[in-house]
Structure formats: C-alpha cells, structure tokens
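In this view, the complex is presented without one of its protein chains, the others remaining in place.
Let's look at subunit A:
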Amino acid sequence: MGEMSWSGRQGVAVPPGARAMGDPGATGRFGGYGGRYVPESLIPACHEIEAAFRAAWGDPEFRGRLDTLLRVYAGRPTPLTPAWRLSRELGITLLLKREDLVHTGSHKINNVVGQALLAHRMGKERLLAETGAGQHGVATATAAALLGLKATVFMGERDIERQELNVLRMNVLGAEVVPVTTGSRTLKDACNEAMRHWVSSVDDSYYCVGSVMGPHPYPWMVREFQRVIGEEARAQCAAELPVGVPDYVVACVGGGSNAAGTFAGFAGTTARLVGVEAEGGAAATFGRAGVLHGFRSLVLQDEHGQVREAHSVAAGLDYPGIGPEHAHLRDGGRARYETVNDDEVVKALLRLARTEGIVAALESSHAVAWVIRAAGSGEIAPGSTVMLTLSGRGDKDIASIKELL
C-alpha cells in the first residue's frame, strides 16, 4: 500500500444536500430534453409505470425490500478503493467506486433489481430488455430469475458475435435472447426492436430499460435506481477525504446510467462532474438535438436527420444518443463531457490492470483513460482528488482485446 492515508471506514449515511438532480415532474422534462415521444399505444403503459414508480419510491416497504436485495443479493455497498500505484504515477489521488464488484459484474444490477421489483409489484409476468454489451441483459435475466419472472432480451446480431459469453450467461439464466438483424445490428436497433415488441405485449410485459433513456419516467427512474452509487460514494468520500468532497467525479457515458447515478450523489457539491464518451459514440460532443427511442436529447445524426451508427471498442457505449438529463447538465455547465478513443481505452484497461490488479470493463476504461490523459496534461492539477466510478469488470472483454496484448 502507498503512503496515502486510508482508514477503510466507509459509512454510507446519505449526506444532506445531495438531491440536486431532482424530479422532472409529470412531463419528464430536463430543461428542453426528455419527454415522452412514443406512440399513443404506449402512453397508458408509461402513465401506469410512472404512477407505480412514484408510489413505490415513496413506500418504505418497497424501499426496504430494494435495500435488502441490494445488500444481501447484489453485494452493496461497494467499496471505494484507492488506486494506490496509479495515483502515485499520475500525481493525484484516484479513488475507484467499485461497481465491478457487484453481482453480475456491473452497475446494471442496481437498476434492474429496482425495476424488476416494480414490475413484480405491478403484476407483470415478463421483463423485456435491450442490451448492447450484454451486461444489462445479464442483469435483467438475473433479476427475472430471482423474482420468478420471464425475460426476453433483444440484442444486435453484431453484439451477439462480440459478446458471446454474455449471451451464454443469459441462456444459462433462462432468458430468451432475440437477435436483432435490422439496421446496424447493435444497441440502437435492439432498442427499436424492444420498443416494438413492448407495444404488442404491453399487457403482461414490462420494458426494463437499461439506461437513463426512453420515455418518461425511465430516464428519471433509472437515475434514481442508480443514485445509490453516488450516495454511497459521497458518504465514503466524506468519511475518507480530509475535505470530504473530491475535486473531480468521473464516469463513462453511453446512455449514461452509471454517470447519472454517480452525478446525482455529487450534484449538490463543489465536485466537477465529467462524463467520458467513446469518440465514435459521443452524442454530448458531436450530437445535435433530436428525438430517438422516446425522448428528446442530443443525438448523433447526419445533416438530414438520419441517426448515425455509433462505433466503439466498447459495445456498451455504442449508442448514438445520451440520456436527456446529461444533455441538460451539459447545457447548464454543471457537467462536462469528454471523449477518448479506442486506443487510449485499451491502454488504460491494461494500465489499471497492471498497476492495481483490477481488470475494468472497456466501458469503464473510458473514464480511466480520460483521467490518465487529463492528469498527464495537467488539466487535472497535481494533488487533485478524483472519484471515478468503475462501472463494471472486464472479464467479458478479455477475448476481444486479446489481439491487442
């Protein structure tokens, strides 16, 4: 261990003033973004889910069940681990919020346990989900098994090829994986197909959206279910850091659920919030306002309004949009969004693995890559404290990076 002081006392009491990212109200608006751009057929279902979520979120019994499952089933709270050696190399204090250590290996479980409990409470029999890297699909299949629900997961054919292990995991868990063969055959098309299927099965199926996207109430609800990341991390920082709050809070962004949950815990603090996108899927950086998958946000699209395909080494970031609240945080300057390229990401994955013994997911390695770059360039001042959410573990990615070793 390095010279950095570290008590290991990591209480998880929620600090006051952590609620700056609030309720978007009945219209689900974050500034000009968000909303509910879905066919009339789905409007009653959206209303029903919003009402059920509002009731459940205010119900101590529901909250108690969720907290219990997150604790004894998912393995929360997750530790905040100092990256001792990498910190020393970079001249900063880098703290890792270890979502890679939860059950199923990524933060996706936080949201899915919440939504599955909600679906169960609503009397639904089946969970529908889209998945890119397969992490949300695995989490959904897991929560479905836990609660005795069926699961149908839509996954692009191209993602099925590059994430074979997660497809097998879903099969083992009893979920049906439906290959999506239209469009770019990745996450964007899986979302379209999940929505289409939802329209025709809305009576008995619940669409378990995997990120802070989709029609209201999903962007808000998913952020609330992921808020646990930020609230734990905030409390852990308060317990460990001399000043209580890190200088930077960093997370990777595809749709942006781990970042939204992380930022929610720090929005009311002085911490600078940084979302890191894949260069080939950077909607906050290169996108224009548009409407996709039921919400208004920043979207990668051509000059005519056709949505572009995103490209990233990380399947989970291959999404041409960004959660509407991120677009709002960007416009208001509360958070900033940076991009890193595939090469930097793979290098960051290897560097973290070899300095800390932690193999992060390619998605999470985007956040690591930006911190390495920014600390190297002096953009992050020497001596700064950086809290980085390590959203998932990299086991699933080993095969795809083996040629790069």
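FYI, contacts are C-beta pairs under 8 Å (C-beta built on N, C-alpha and C of every residue); 3 or more make two chains touch, one makes a residue touch a chain; residues count from 1.
Here, contacts and distances are computed from a predicted model.
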Name of the absent chain as recorded in UniProt (options "Spore gernimation protein KB", "Tryptophan synthase alpha chain", "ATP-binding protein" or "Cytochrome c-type biogenesis protein CcsB"): "Tryptophan synthase alpha chain"
Chain not shown: contacting residue from A:Ala141, A:Val307, A:Leu349 or A:Leu362: A:Val307
Sole residue of A:His107, A:Arg162 or A:Lys188 that reaches the chain not shown, by the stated touch rule: A:Lys188
Full-complex contact with the absent chain, from A:Val38, A:Ala129 or A:Val340: A:Val38
Omitted-chain contact residue, chosen from A:His293, A:His328 or A:His366: A:His293
For subunit A, the residues touching the chain missing from this view: 27, 35-45, 182-183, 188-189, 192, 195-196, 199-200, 202-203, 289-294, 296, 299, 301, 304-307
